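All protein chains but one are shown in place.
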Amino acid sequence: MSEILLQAKQISKHFGGVTALDKVDLTIKKGEIHCLMGENGCGKSTLIKIISGFYRPDGGSITFEGKEYERLSIAESIGLGIQVIYQDMSIFPNLTVAENIAINNELYNHRKLVNWKSVKSIAKEALDHIGIELPLQAVVGELSVADKQLIAIARAILNNSKLIIMDEPTSALTRKEVDKLFKVIRQLQKEGISTLFVSHKLDEVFEIADQFTVFRNGKLVVADSAKNINDEQFVYYMTGRKLEEAAFTPEKIDHDRAILKVENLGLTNGFEKISFEIHPGEILGITGLLGSGRTELAKTLFGLYSATEGHIYIDGTEVRIKTPMDAIRHKIAYVPEDRLTEGLFLTQSIENNMIVSNIDRLRTAKKMVDYEKGHQDSLSWVKNLGIKLNELSDGIQTLSGGNQQKVVLGKWLETEPRVLILNGPTVGVDIAAKFDIHAYLRTLAEKMNLAILLISDDISEVLNNCNRILIIKNGRIVSEHVNTELDPHKLQELVTGGKEETA
Amino acid sequence: MEKKKTFDVKSLLKISSNNKKLLGMLILVIIVLSIATGGSFAKIGQFQLIAYLFPEMGVLALGMMLAMVSGGIDLTVIAVADLAGILSCLLMKAIMPADASMPVQILVLLVTLAFALLIGAVCGLFTGTLIARVGVPAMVATLGASDIILGIAVGITNGSSIKELPSILYRVVNFELFGLIPGTTIVFIICAALVAFLLNKTATGFKIYMIGSNATASEYSGSDNKKILTLTYMISGMLSAVSGLLMCGHFNSARSDFGKSYLTPAILICVLAGVNPNGGVGKVSGIVLAVIILQSLSSGFAMFPSISDYYKNLIWGLVLIGIMIINVVTATRKKKS
Amino acid sequence: MKGRNLLKKNEFYITVIIIVLACIIQVISGQFFTSNNLVDLLRSMIVPGMMAAGLFMVIVSGNIDVSFPYTAMLCMFAVTKWFSVIDYQGPVFLAFLIAGVIGMVLGLLNGVLAAWLKLPTLIITLGTCTIFLGITQGVLQSSVISVLPVPMAKMVTTNLFSVVNGETGLGSSMPVSILFLVAIYLIVGFIMKYTMLGRGIYAVGGDPVAAERAGFNVSFIRIFVFTFMGAIGGITGITQVTVSGMCQINFFDGYEMTIIAAVVLGGANIAGGSGSVIGTFLGVLLMKMISNNLILLGIPTNWSKFMTGILIIAGVSMSAYKSVLAKRRIASNILENGHKEEA
Partner (left out) sequence: GGSSTETASTENAATENADETTASGGGYTIATVVKDMSDPWALRHEEGVKEYAAETGNNCYAKGPAKTDSAEQIQVIEQLISQDIDALCVVPIDPEACTPVLQKARDKGIVVITHEAEGFEACDYDLEAFNNKEYGEAMMDELAKAMNYEGKYVTMVAFLSSVSHNDWMDAAVAHQKEAYPNMELIPEERLECEDNMNMAYEKAKEIIKKYPDIKGFLGASSYDPPGAAKAIDELGMTGQIFAVGTGVASVSGPYLESGSNPCVLCWDPALSGKAMCQLAVMVLNGEKDKIQTGLDLGIDGYNSVNVNGTDISGNAILVINKDNMSEYKF
């Protein structure tokens, strides 16, 4: 167990003026499960990309199984037995499941020709290894995010890997799938394979990790055994401050008045007989397994799908929502699930990203856009939400995930919504930013009397921030609960359907 | 109020780096050509000719730019110009009374212009619908639509020209303000100003940029992508129609094959102007500079009897590739520093 | 299950359209299903079909090439001219080889620029194609060559077989170059389906970043598809000469657009990542059936451009709209999943 597999020494990396990594060290032993932690933009992904050969380091060296390298190429790294599951999974949407799984293996073996039989058997074997079943011939683009994640994992464990690096592998997984993944990781450990694991979720780290390393602003903060540390210390290491969150129990909810009321809402193939209401000042949580119809429900409320049956009422009057424009007209806002493709305009400035939803309201009497007002509005949201940036005219890519998410939130708040729907608002967002976002949501509910619908599979997020929680399963609401009557364990059980297999 | 004005002036004076590059290039082109021609390029007549000729292509390039900023491309510009020219000239001939007085003639011309714009808008509506609602990729949609539109033009004229146009169109296009500024230039300035206004001052313009950056996020942000995209192609169609009328005025006739070699230069102008072919980026000021550079080069080459027009193609291609290489090299250098 | 898969396939729809169109032409003119017409149809597919096979690869890799007609033109003139000047008498094979090599070099230029600049290849190849045109006209001073070098002239009259329609007395013969067409489709089909390179082309078209991370050499793949297209362009240039018996500068006018349309009609996604070689062949077939039968269908000549446009748009719209509708539906049935689990 004590033999060192990989040692990164004094690694530095600069992007233009930004120092992404400043002389950091990382040591991984054989068969170890190692957690790499830190806030958004602290350099975790960058280090991973250096180890995988995607980036060339500006300084330092990497030692793998006793051999020292100035830098690794992608091919070298794969050849050494290093496999990476990237944050965005790097999966081919146009290819089949079987090919996606087997392709690395074929490349690694320098195959020139494709043997379709072996592709299928390799894929089947890999899926069996981690105990999942997926249609081998299905085109991956048509599968859910979780399935894609599982495919990426299945792909990585092939090739007699020695080190598997997972950059936030659980951000799109449900608890049940996380358990499955952990089981796989432990099994790999038994086989002597090390895992480097990046996550923002503390509970997962405690559950799985032997060792951990924390970065802050591109510098190494601490590296130690997971046994020697507790929650609070962890948060402090990562953020440099102390953060605590208490359950949300709003005082003044106007129970007679529902801002949003949904009655027997249904969507072909998506969900059916969904009924609930949200009152001003309330944060209603919806949780359930991935693929349970939560996202479809949110999208339907926002007009991205149009409901095939049922009724939606705003302030007691029935409304028809067929397009996002309808939704916005009725003061509904939607913070989408996938920030990069659905939320942000990556080639545009921060300011343009902030004013985009409100552009029609920025028009003056002469029908011109009042960009000056847009600028002022944006500035005030930057202040209110605590977005860290240099200039509003900078590109949005210069922001970290958490700050980008705050921009998306700010964009919607600028439209003065009455109903705010958030779908996984803190996926991949670091603890500090997550804390800020949660605090702000509570303020919105309490002070601004917004009706907030929070969709998430982060159990503690839902539990801490929602005063009522709906559990959705297979497109139907199965139960409704008040947060005070639940604890994390109970909620977990409810979501996974009671009988949870032990990991 | 006061504050706003200074804000505007400042933004006017602020020249983007791309425009600086273009401006430098324009000056270089003029100096080199003047020296090479022994000074005969640097004559007022030459510049007047350039000013007279560039708008036909310039107005087409404006339409092309809109499509490119929205993340697409419009290969129908020339077909639309020809069809609009033909149909509106037919109309003008039909409604122009014999011995019409000046005001009546101008009225008829305005009606003709409106009709041409209508034709352009209808063509744009067709391609825009294909792209935005039917989901056909812009390149393929405008490719096919171009055949259809040009096909109509050929079909109704049988390929022959519409001649003996009322003289008013010719006179307006060839009019010179203060005996100096050609009418075509004035038309171009109006079109460029309108497009600049659209892109920089209106919500629609803002949304065109946003759709070009990320169409999905744009839809999720509540913009009516379908409407905006359709509108973009309609405006592009209207600009093409204006260019069509300019050609009809220039040639004092209308036909289905005017300007068929203007397509590549129109795209070249956009790329030269810094319009991002992936969408989301592009400025009218860049187009203005780029089209003038191109026309100057073209006029310059014409002054050397030994440079055949074949080489013009060669040079266009080299300029296009050269510009892209320079852009990429400077971008990577910027990143490094 | 199998039946459902068939219905999902684009090839199935094109085949249906082709059959329907063939029947319509047959009913109107009585001339479609005649031996000479079918040979003519295949014959007219040789050059566009070869180009489409190359372009299919380029499109699957997520790129586009509009310069290949100009590559073909340049190679056609360069080789024919050169052989005329040296009064070449050797085997005709060398003409194809040299043209293929010149085409490869031109394609390589496209590929290197595409891999390096990472800009839309429509624009890059639009630039290079005007350069190629400029070279052909300016440097090579080409316009028409009517007297071919002997080996090439010989090939014009060498046919694989000839058919004569007993009823009308019309005959038609199949040039040897049909073998190139067959060979190129077999090669492209094999590369795309059975080699890692081919899978890499699909992978790059699906997600270039993921492909790079998986260990594909993305730049190499980009360069390869363009170089391959260039080689095919060069070879088709000579093929065209040996079919037509002369060189003319406007032989390939408008080919870039027609062939892109054919490949897209054949079901390839213009954004890259999907498409099949059989679909491409069917796309070219459909395209040629449309353009070569307008007169038989009785479309007045001055409306033929219009009709071609309408048919292209109709074909492309159908497959585009299908995917728009598919996007609006939910892929996996959430509700049904539930019933299964409950059961």
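For clarity, chains are labelled A, B and C in written order, and residue numbers in each chain start from 1.
Note that a contact is a pair of C-beta atoms (placed from the backbone, for glycine too) under 8 Å apart; a residue touches a chain by one contact, two chains touch by 3 or more.
Everything numeric here is computed off the predicted structure, so don't read it as measured data.
Peer 1: Among the chains included here, which ones are touched by the excluded chain in the whole complex?
Peer 2: So, spelled out: the chain left out of view touches B, C.
Peer 1: Among B:105, B:253, B:285 or B:327, choose the residue that contacts the chain missing from this document, as touch is defined above.
Peer 2: From the options B:105, B:253, B:285 or B:327, the contact with the absent chain belongs to B:253.
Peer 1: Tell me which of B:46, B:76, B:112 or B:276 is the one touching the absent chain.
Peer 2: Per the contact definition at the top, the residue touching the missing chain is B:46.
Peer 1: Which subunit C residues touch the hidden chain?
Peer 2: Residues 29, 31, 36-37, 40, 44, 80-81, 83-84, 87, 133, 137, 141-150, 153, 164, 168-173, 240, 244-246, 248-251, 253, 292-296, 300-302, 304 of subunit C touch the chain that is not shown.
Peer 1: For review purposes, identify every residue of subunit B that touches the missing chain, sorted by number.
Peer 2: Given the touch definition above, subunit B has residues 40, 45-46, 49, 52-53, 56, 154, 157-161, 163, 170, 174, 247, 250-253, 255-262, 298-299, 302-303, 305-306, 308-310, 312-313 touching the missing chain.
Here is the rule we use: only the chains that are shown with their structure count from here on.
Peer 1: Counting only C-alpha atoms to place each centre, which chain is farthest from subunit B?
Peer 2: Centroid comparison gives A as the farthest chain from subunit B.
Peer 1: Counting C-beta pairs in contact, which two chains come out on top?
Peer 2: Here the largest contact count links B-C.
Peer 1: Could you give the separation in Å between the centres of subunit A and subunit C, each centre being the mean of its C-alpha atoms?
Peer 2: Here the centre of subunit C sits 43 Å away from the centre of subunit A.
Peer 1: Would you give the residues of subunit B that are in contact with at least 2 other chains, written as numbers and ranges?
Peer 2: 278
Peer 1: Going by the contact rule already set, what residues in subunit A reach two or more other chains?
Peer 2: Not one residue in subunit A touches at least two other chains.
Peer 1: Under the touch definition given earlier, write down the residues of subunit B that touch subunit A in their complex.
Peer 2: Touch list, subunit B to subunit A: 4, 7, 201-203, 205-207, 209-210, 213-214, 216-224, 276, 278, 280-281, 335-337.
Peer 1: Touching subunit B in the complex: which residues of subunit A?
Peer 2: Within the complex, subunit A touches subunit B at residues 16, 302, 304, 323-325, 327-328, 334, 336, 341-348, 352, 355-357, 359-360, 362-363, 367-369, 372, 411, 415.
Peer 1: Any idea which subunit A residues touch subunit C in the complex?
Peer 2: It is residues 52, 54, 74-75, 78, 84, 86, 88-95, 99, 103-104, 106-108, 111-114, 142-144, 267-272, 291-293, 296, 305, 473-476 of subunit A that touch subunit C.
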